[in-house]
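Removed from the display is one protein chain of the complex; every other protein chain stays in position.
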Amino acid sequence: MAHHVVPFKTNLITLLALVGLTIITVITAKFVDLGNFNLALAMLIASVKASIVLLWFMHLKYDGMMNRVIAVTAVLFLLIFYGFSFSDLYFR
Amino acid sequence: MSTVKINRKETHSHHFSSMDQEHEAGKQGVWLFMVTELMMFGGLFVGYFIYRGLHYDAWYEGGSLLDWRLGAFNTLVLLVSSFTMAQAVTDTMQGNNKKALRNVIITTACAFIFLIVKYFEYSGKIHHGLFPGFDLWTYEGQTGENLRLFFVLYFVMTGLHGLHIIIGIGLMFWLIKRLRRDDFNEKYYTSVEGVGLYWHIVDLIWIYLFPLMYLI
Partner (left out) sequence: MGAHGENYINCEKGIWSWLTTIDHKRIALLYFITIMLFFLMGGLFAILLRLELLTPETLFMSSDVYNRAMTLHGSIMVFMVIVPGVPALLGNFCLPLMIGAKDVAFPKLNLARWYCLIIGAFIAILSLFWGGVDTGWTFYTPYSAKSSDAVTLVVLGAFVMGFSSVLTGVNFIVTIHKLRAPGMTMMRLPLFVWSLYSTAIIQVIATPVLGITLLLLIVERTFNIGIFDASLGGDPVLFQHFFWFYSHPAVYIMILPAMGIISEVVSTFSQKTIFGYKAIAYSSMAIAAVSFVVWGHHMFVSGQSDVAGVLFSVITVLVGVPTAIKLFNWVATMYKARVKLDTPMLYAINFIALFTIGGLTGLFLAAFNVDVHLHDTYFVVAHFHYTMLGGALMGFFAGLFFWFPKMSGRMYDEFLGRVTAIMTFVGFNLTFIPQFIMGSQGMPRRYHTYDGVFSPYHIASTVGSWLVAAGFILAIYILARSFFKGEKAPKDPWGATTLEWTADTPPIHENFLEIPEVTGRPYEYR
C-alpha cells in the first residue's frame, strides 16, 4: 500500500476526464433546461469529479483502508448535517 | 538529550520506530486535517442549500449575474494545477526532485492565475455595487435583500476558498525551497504528498463551488 507510484499516463487520463466532465457540466447546466433536475445533475457530475480526484489524484485507490474510512466519514457526517437541518427547514 | 541535527533523509524521528511508520502517520494526520476542511466548507454548503431552498429566485438572479466563463476558466486552471501537483508527487516518489520542482512551480503559477482572475471578478462585482457589506451595496435587483444574501454567501465561500489558495501558495514556496535543496527521496516525501493532498482538497471544493455559484 505504501510507495505506490502513479504513472504520468494515469495522471494525464485523470486530468482529461476531469476536463471532459467540466465541459459536460457547463453544457448541461447552461444550454439544456431540465428544470429542477439541473441541480441534481450538476451535483451528480461534481460528485463524480470529486470521486475521481479522491481516488486517483489523492491516491485513495492505492491507499490503506483507514484513510478511505476517514474520507467517507467526512462525507457521511456532512449528509447527516444536511439531512437533519432540512428536516426542520422544509417542514416548518 | 543531545540535540544532534537529524538528517531527515535517512532516519526517522525519535518517537517513531521506522520511516514507514512516520510516513503513514504523517499522511493520516493530513487526511484527518482534510476532514476538518471538508466539514468547515461543508457547513457553508449546508447554509447555501438551505437558503437556496428558501430564496430560489434570488439564487437564480445571483447566478446569472456571475460570469460563468471566468468560473469555467478558473476551474480548468485549478484542474491543471491539480494535475501538475499529482505529477510532482509522482516525481518525488521516483526521486526526481528537479522534475518535481518544475511541476510545483507550474502549480504555483496556476494558483496565481486563479487569484488574478478572482481579483478581476471581485473588483467587477464591487464596481457594480454587488458587495454586500460596508454600505457598498447599491445594486437594485428584482429580489432585493435575498439577492444580497446570495452575494454574502458568494463572497464568504469563494473568499474562504481564495484564502486557502493563498495558504497553498505559501506551502508551495516552502516546497520549492526544499526541492531546490534536494531534500526528498524515494523513501522520504511526506511533505510533498501532504501539500498535494491539501491542494487537491482545495480543488475539490472548487469543483462544487463552480456549478453551485455560476451555473445553476
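A and B label the chains in the order they appear, each numbered from 1.
Just so we're on the same page, a contact is a pair of C-beta atoms (placed from the backbone, for glycine too) under 8 Å apart; a residue touches a chain by one contact, two chains touch by 3 or more.
Quantities reported herein were computed from a predicted structural model and do not represent experimental measurements.
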item	value
Touching residue (missing chain; options B:His55, B:Lys125, B:His161 or B:His200)	B:His55
Residue among B:Gly47, B:Gly95, B:Gly124 or B:Gly162 that touches the chain left out of view	B:Gly47
Interface with the unshown chain - residue positions in subunit B	1, 14-17, 21, 24-25, 28-29, 32-33, 35-37, 39-44, 46-47, 50-51, 54-55, 58, 132-135, 145-146, 148-149, 152-153, 156, 160
Residues from subunit A at the interface with the omitted partner, ascending	66, 73-74, 77, 80-81, 84-85, 87-92
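The rule is simple: only the chains that are shown with their structure count from here on.
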item	value
Chain centre separation (subunit A, subunit B; CA means) in Å	15
For the subunit B and subunit A complex, residues of the former touching the latter	20, 23-24, 27-28, 31-32, 34-35, 38-39, 42-43, 45-46, 49-50, 53-54, 68, 72, 75-76, 79-80, 82-83, 85-87, 89-90, 93-94, 186-187, 193, 196-197, 200-201, 203-204, 207-208, 210-212, 215-216
List of subunit A residues in touch with subunit B within their complex	2-3, 5-8, 11-12, 14-15, 18-19, 22, 25-26, 29-30, 38-39, 42-43, 45-46, 49-50, 53-54, 56-59, 64, 66-67, 70-71, 73-75, 77-78, 81-82, 85-86, 89-90
